[in-house]
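Every protein chain but one is kept in place in this view of the complex.
After this line comes chain A, so read on.
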Amino acid sequence: FLPPGVRHLAICLLSSREHLYRCLDSQPYTLEGTLLLFPLYHRCTAQLWQDSLKMKLQLNFMVCRKENFRFKGCTILVLQIALLLIPSEDVDHNDIIMEVTAGVGGQEAMLFTEEMFDMYQQYAAYKNWRFDVLEYAPCDIGGLRHASAVVVGLKAYRHMKFEGGVHRVQRVPKTEKQGRIHTSTMTVAILPQPTEINLKINPKDLWIETKRASGAGGQHVNKTESAVRIVHIPTGVVSECQQDRSQIRNRATAMQVLRAKLYSIMLEEETSKRCIARKVQIGTKGRSEKIRTYNFPQNRVTDHRISRSVHHIERFLLGEELLDEMIQSLKEYADYESLMEIISENDQPNVT
């Protein structure tokens, strides 16, 4: 997609100063070259706190500053060019299965889980995605123990993948009499749904349980219990479903969830092979990390991976623009990290 010359230039811009000069010397000071320089600088300094890089870019910026170019209109174009450098995961276009689970904090954690599930349901509506609840396990006294849903829509995974991890809430619970602030947690897991080609399961590896499994069945009994439970024997991964009155449909849903779980484990193994540690982790490594804190007394939501805070916590929980912006920021940061990976791969001593 990017013509090789421009691509090279783009990479150089984020590389060392030597490379930049070399590029600028070899290529006449073209409009494209300059266009690429400034917006990227703006973008990077606005989002990144790596001092060494910042300094590199500042030096580069000073070189061109005297020319007094104005690049506001070109920012978008340039950003798109830069983004073209970034590989997108094949799986970005897939649908997902989202699971929420209450963590530490008793009932307060469960109430928070319920609010988060609602928030994501609203977000799906905001993005025009389909949100089908697969499982919903509320607590008798209020709140949600765990729940899961299938989210179907354009680039669902691409947006939602950053939500996986531990979300932490700090507030005075409704049940608290003395006005003390409590900290509770809940976990979100985002599992992309694999296609037939992505994942093949050997039928012999599965153990399927239905309530009718014991004793004679068929015409002899009339049981209405249609719950299905599937165990993948080699990995021990379990999937259950009792959403439907039709057993065959429950079985299909349970298989769908099982496939998503197995696929996410498979992807896990692949991403963990990458040596470079990322801040914006996706996957189970991120599952145990606290990615975001929702602080009610200070009316602030902070994402720890990019150190970004958003105010108006109630508006955030509506699952509309504020959440979308946060996800956008995360996406940009992740893109930046991808770019940096590419650059460091290119950063060879004998580049000519």
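By definition in this document, contacts are C-beta pairs under 8 Å (C-beta built on N, C-alpha and C of every residue); 3 or more make two chains touch, one makes a residue touch a chain; residues count from 1.
Everything that follows uses one rule, which is that contacts and distances are computed from a predicted model.
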Subject >> Name of the absent chain as recorded in UniProt (options "DNA excision repair protein ERCC-8", "peptide chain release factor N(5)-glutamine methyltransferase", "Vacuolar ATPase assembly protein VMA22" or "Exosome complex component RRP45") >> reply: "peptide chain release factor N(5)-glutamine methyltransferase"
**OP:** Specify the residue from the set A:Arg249, A:Lys290, A:Arg308 or A:Lys331 that touches the hidden chain.
**Re:** A:Arg249
Original post:
Of the residues A:Asp92, A:Glu135 or A:Glu268, which one touches the chain left out of the display?
Top reply: A:Glu135
**OP:** In the full complex, which bits of chain A touch the chain not displayed? Write them out.
**Re:** 114, 133, 135-136, 138, 140, 142, 144, 201, 203-204, 206-208, 210, 212-226, 230, 242-249, 251-252, 255
